[in-house]
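Quick one: the structure is below, questions incoming.
Right after this comes subunit A.
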Amino acid sequence: MNSSVDVEAAARNFLARTEEHLVSYLEACVHCGTCAEACHFYAASGNPKHTPAYKLVPIAKAYRRQKFPLAWLGLAPRIGPSDLQEWEELLFDTCTMCGRCTSVCPMGIDIASIVAGARQAFVAAGLGPKDLLAAADSSRDHGSPLGLTAQKLRERMEWLADEHDVPIALDKPRAEILLTISSIEVMKYPESVVAMAKLLNHAGADWTLSSKGYEATNFGYLAGKADVARLMVERIVAAAEAVGAKTVIVPECGHAFGVLRWSAANMLGRALPFAVLHISEYLAQLKRAGRLKLRPLTDSITYHDPCQISRRGGATEDARYLLEGFAEDFREMAPTGVYNWCCGGGGGVQAIGRAADLRHKVFKIKMDQVEQTGAGTMVSSCSNCRLTMDESKEHWKWGGGLASLVELLADHLESGGART
Partner candidate 1 sequence: MSARVVVDPITRIEGHLRIEAQTDAAGAITGAYSSGTMVRGIEIILRGRDPRDAWAFAQRICGVCTLVHGIASVRAVENALDYRIPPNAQLIRNLMIAAQHVHDHVMHFYHLHALDWVDVVSALKADPAATSQLAQSISAYPKSSPGYFAETQKRLKNFVEAGQLGIFANGFWGNPGFKLPAEANLMAVAHYLEALAWQREVVQIHTIFGGKNPHPNFLVGGAPSPISIDTGGTGGTSATALNMAGLSQIRSVIGRMKEFVEQVYLPDTLAIASFYKDWFARGEGVGNFLTYGDFPEKGMDDPASWLVPAGAILGRDLSTIHPVDLTDPAQVQEFVSHSWYDYAGGKNTGLHPYEGQTNLNYTGPRPPFEQLNVEESYSWLKSPRWKGRVMEVGPLARVLMLYAKGHEPTRELAQYALKKLDLPLTALFSTLGRTAARTLESKIMVDQMSVWLDHLIGNIKSGDLAVHNPAKWDPATWPRTARGVGFMEAPRGALAHWIVIKDGRIDNYQAVVPSTWNAGPRDQNGQPGPYEAALMDRHTLYDPKQPLEIQRTIHSFDPCIACAVHVVDPAGEELMQLRVR
Partner candidate 2 sequence: MNDRDGIADLLARRGVSRRALLKYATYLATVMALPPLAARAIAQGLAKARRQSVIWLSFQECTGCTESLTRSFNPTLEDLIFDMISLDYHETLQAVSGAAAEAARLAAMRENRGKYVVVVDGSVATKDGGVYSTNAGKTNLEVLKETAEHALAVISVGTCAAFGGLPHAHPNPTGAVPVSQIITDKPVINISGCPPIAEAMAGTIAYLITFGKLPDLDHLSRPKSIFGDSIHDRCYRRPFYDKGMFAKSFDDEGARKGWCLYEVGCKGPVTYNACATLKWNGGVSFPIQSGHGCLGCSEPDFWDNGGFYRPLSSSTSHPGAVVGGAVVAGIAVGGLGALLARQRRERAVRDLEAKEQERRS
């Protein structure tokens, strides 16, 4: 087998993050199996190995090994390279860290957060999907997983502003708001950036993009590379501080929101000097303030809650508030909101090529859900969801429509809005 798997390094890495709550979670599992049914991977595959609790086995074992009182007798649970190799796929390919299992766990164990920690340990051992790791490295080296360097950003923004006749503020010296973007959007759904600019301009916000820190997507976090994760956060913080932003807006990207809103301060060890808002949250604020004038949307739509924004981000209601009185034929999926089925591509899974088949199977759940509502279009506010769905849609040759919430809103802005 692969002798380059460094089990000790994995253990050390995990140990470095053993805090009370993590250990409680590891020790409390009663092996009731309830989490299986909640997991979209298990639901799609029926493979018992996709049970979330099972995915934690090596990490729990490694921890027990450390604290086992009779370890000196050689009685401690053993864990070897082959164990880690077996679990690499389970931890990376078959978990989007969407936290649906957390919602159902009768013990209240937050499995998702353990997986995040476990991934780091696995990477330290020399494991992890190559494409995912490459995306992280690319983020580190080029500022973005998809190679969107500062230079390319400037070119792209200039082109988009021209193309769409929308002012896109970049590198303004001072601004109230620092807008960040996801390179997925820039590369695959550029209209999304345009839409954000339109909306911000419509509301008359004082905003800017910064070439010092623009990439919100954090592949360091997804790939289990803590250093990269931190670096990505530091870039944005530096940029925001440079322009004196009071608010940093995260684009339609789930994990980006999760990392920046809830983890960044902990990564840095200090509170952030600005508020972090998801674009949907910001738009809801605008709407509440009467700064968002929209024409009604008559097409039938349904809304897909991105896990990191809704289930683990707490912004479930903002999206619905935006749709209220706007989408005249809005249909909820079942389940929805915090219990929504995941797209299957979050947590970096989207970037793992070998995971595509399973991902497509998971999307089948989504397709069925949408079809049950009869809605023509499924709207999401996460470009990663959107990308995953697009690919799977193609795989299944599905005819349903997919749309971005921000784009939809931007397209229905009443002309003559509150532009200043």
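Assume contacts are C-beta pairs under 8 Å (C-beta built on N, C-alpha and C of every residue); 3 or more make two chains touch, one makes a residue touch a chain; residues count from 1.
Picked so that all candidates are chains of the complex that A comes from, given by their letters.
Nothing here was measured: the structure is a model prediction, and the numbers come from that model.
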Touching chain, any copy counted, for subunit A within the complex - options 1 or 2: 2
Subunit A residues within the candidate 2 interface of the complex: 12-13, 15-18, 23, 66-67, 69, 124, 227
